[in-house]
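So, chain A:
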Amino acid sequence: MKKIFVFLTLMLFVVGAVAGCGGAKEKVELTVSAAASLQDVTGELKEIYEKQHSGVTITYNLASSGALQQQIEQGAPADLFISAGKSQMDALAGKGLIVDSSRKDLLGNELVLVAGKDSALTGFEGLTDASVKRISTGDPDTVPAGQYAKETLTSLKLWDQLQPKMVPAKDVRQVLTYVETGDVEAGLVYRTDAAISKDVKIVAAAPAGSNKPIVYPMAVIKSTKNQKEAEAFAAFLQSDDAVKVFEKYGFKVLK
Partner candidate 1 sequence: MFAQLTDWYPVLLSVRVAVIATVVVTCLGLPVSRLLARGEFFGKDVLEAVITLPLVLPPSVVGYGLLILIGKNGLLGKMLAELGVTLIFTWWAAVIASTVVAFPLMYQSAKAAFKSVDINFEKAARTLGASELRIFFTITLPLAWPGILAGLVLTFARALGEFGATLMVAGNIPGQTQTIPLAIYFAVGAGKNEMARTLVAVITVFSFIVIYWVNRWAKKHQN
Partner candidate 2 sequence: MLEVRISKKLWHFNLELEVKIDNQILVLWGPSGAGKTTTLHCLAGLLKPSDGFIKLNAQVLFSSDEKIDVPTRLRNVGYLFQNYALFPHMTVRQNVLYGLRGKRRAGTSGVDAVELLNSFGVGHLIERYPGQLSGGERQRVALARALVVQPQLLLLDEPFSALDKSTRESLRQEVKKLHRQWKIPFVLVSHDEEDAQFLGDLIVSLENGRFRGDSLQAVSVQ
């Protein structure tokens, strides 16, 4: 008797799990590969959009832009790609993997220097001080924020000098964690990331022109099976409703 009960319960779980997948054919699932720095704002946007469009579910794939680019190149199924850097999008365009007409520069951001709340750091020059033992930025080869950080520090003639103190991270979130826990004395992140964290303070903004303009290009992936829905979501991201949300999180919206 007990065995039958256990068996039935298990079957119920299996059926439930299977039913969870597949589901009604009418619901479209959009996979949006987005840069890690968009982690928080995307949550709110998803809620708004899904409320207005009950037939669509948005699934986010958040990672560093370099990793996302690699995934798409290797054929990972994504419908929309929002990168934190131009070069990753250019690479995909060069390989013919995006719908060129859908490419738009969606957002802008600013690079800032952050430190722990109790830090005595006052600016970029202070980074060479002995009291600053470790600095973290994204890995310049894979993380756009890291590339911008390298550009800024190079233009300030600090890049080579600071190399021994550098801890390259796999994305901006990791940089934030290091600064928050006090394991590095300073980090370079986007202004939007610094705004989210309660345990860090912005010491200074990257001087204007010290790095290439930080632009978040967006494009529909050519291999998408849901082109119409992807384009509709992309249009939504440029709508007034979305703009309000982006600006709330500190992003610059490009028109």
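A word on the picks: all candidates are chains of the complex that A comes from, given by their letters.
Throughout what follows, a contact is a pair of C-beta atoms (placed from the backbone, for glycine too) under 8 Å apart; a residue touches a chain by one contact, two chains touch by 3 or more; residues count from 1.
Since the structure is predicted, the reported quantities are computational estimates derived from the model, not experimental observations.
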Chain A: touching candidate in this complex (1 or 2): 1
In the complex, chain A residues that touch candidate 1: 64, 66-67, 69-70, 91, 134, 136, 139, 141-143, 166-170, 174, 177, 181-183
